[in-house]
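Shown here: the complex without one of its protein chains, the others still in place.
A and B are the chain letters, set down in written order, and residue numbers restart from 1 in every chain.
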Amino acid sequence: MNPVNYLYLAALLFAIGASGVLIRRNVIVLFMCIELMLNACNLALVTFSRMHGNLDGQIVAFFTMVVAAAEVVVGLAIIVSLFRSRHSASVDDASLMKL
Amino acid sequence: MNAIAAATTTSTGEAVQFWILGTVAVIGALSTVLLKKSVHSALSLAGTMVVLAVFYLANGAYFLGIVQIIVYTGAIMMLFLFVVMLVGVTAADSLKETLKGQRWLAVGCGLGFGVLLIAGIGNASLSTFNGLGAANALHGGNVEGIANLIFTKYVFAFEITGALLITATVGAMVLTHRERTERAKTQREMSEERVRGKHLPPLPAPGVYARHNAVDIAGLLPDGTPSELTVMKTLRDRGQIRDVSQEALADLKALEQRSGERLGREDADAVARGANPASAAENSEAAK
């Protein structure tokens, strides 16, 4: 098997995650889909690291994880406060940016 | 493992592992997107992440693989589950699309994007793989290699990431924190509050016992006094209640007086009819 298959898998997961962001209304699931996309990227980065024979790709994947963790913390806090004020977990309810 | 990682093609074992676990990962991802309940989505995602952790290990990224399991699956996904628990099941869980055309656009975009990405990867000449054997061996292992990079080449990024994490923690606290401005009520106080000071039966409607039924006119109690309770609180606070209880009596009095005057001119008639002795007496007094 050619390790390029990992990349194909990453692309597939990324596309699925992106579709999920667009399809799901529940803000928590939407957030999970974003995590899925980030993980797909990480898989690609790890595979690239293997291709190039150095560890820099893994370092970047590591930073991605850290940043994702921070993002999840803040994002979930936002979701909770949003839910408190609006009693809804739907992204479509937060549509105040229209005319 | 080093030899495997170094080769351009992988071993049959890894191929089998890839195809089986890859299928699982894709199914997990699809379940994340398609399952109705967010708890199920979270569990599916956790599964996909575990599979990815295995793939990291297979690609020679041992440190990342373990971190993936511990941090992502163990911490982040559990955080998700907690939030799901907080929020509970909502109408947003429904898979029914409310935006016109959004689903088709999303599917189209996703498919197109995936096809493009795959085509891009297919186009790229990625035939040679150096493998991680040499890189991992250089500092005596994968973890040591990564530590070496983090604390030398990427040390500033690492430190800044630390600051980011602190900021995120503080941010999460700020966002979710609610300042308490008064003493917390005890359970007894709350139960008393629920019963006292409130009308348990429904409030009387305005104007029910009066001659008018406007909302600003208080209804009359059986003894003829107006009841303020029958008027809504806003009007009550503004003092916009019209008291017509005396008005009605005054009207009646005026009416009687007028009829009395008329009767006064036709005295005999009034006496003959004897309609209202009281008013007739008043009338005769007025005539004097």
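Please note the rule applied: contacts are C-beta pairs under 8 Å (C-beta built on N, C-alpha and C of every residue); 3 or more make two chains touch, one makes a residue touch a chain.
What we mean here is this: contacts and distances are computed from a predicted model.
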**Request:** Identify the UniProt protein name of the omitted chain, choosing among "D-methionine transport system ATP-binding protein", "Thiazole synthase", "NADH-quinone oxidoreductase subunit L" or "Aspartate carbamoyltransferase".
**Result:** "NADH-quinone oxidoreductase subunit L"
**Item:** Which residue of B:Ile20, B:Leu95, B:Ala119 or B:Met190 touches the chain not shown here
**Value:** B:Ala119
**Asked** Of the residues listed, A:Ile16, A:Leu55, A:Val74 or A:Val91, which one is in contact with the missing chain?
**Response** A:Val91
**Message:** So one chain is hidden, and I want to know which residue out of B:Leu45, B:Ala106, B:Ala135 or B:Leu263 touches that hidden chain in the complete assembly.
**Reply:** B:Ala106
**Asked** Can you name the residues of subunit B that touch the chain not displayed here?
**Response** 99, 102, 105-106, 109-110, 112-113, 116-117, 119-120, 123
**Message:** Need a quick check: the contact residues on subunit A for the chain that isn't drawn.
**Reply:** 18, 21-22, 25, 91-92, 94-99
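Here, only the chains that are shown with their structure count from here on.
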**Request:** Please work out the Cα centroid separation of subunit A and subunit B, and write it as a whole number of Å.
**Result:** 23
**Message:** Considering only the defined contacts, which subunit A positions touch subunit B in the complex?
**Reply:** 1-9, 11-20, 22-29, 31-33, 35-36, 39, 42-43, 46-47, 49-56, 58-59, 61-63, 65-74, 76-81, 83, 88-93
**Prompt:** Which positions of subunit B touch subunit A when the two form their complex?
**Reply:** 5, 8-10, 14-15, 18, 22, 25-26, 29-30, 32-33, 38, 41-42, 45, 48-49, 52, 55-56, 59-61, 63-64, 67-68, 71-72, 75-76, 79-80, 83-84, 86-87, 90-95, 97-99, 102-103, 105-107, 109-111, 113-114, 117-118, 121, 126-136, 142, 145-146, 149-150, 153-154, 157-158, 161, 164-165, 167-169, 171-173, 175-176
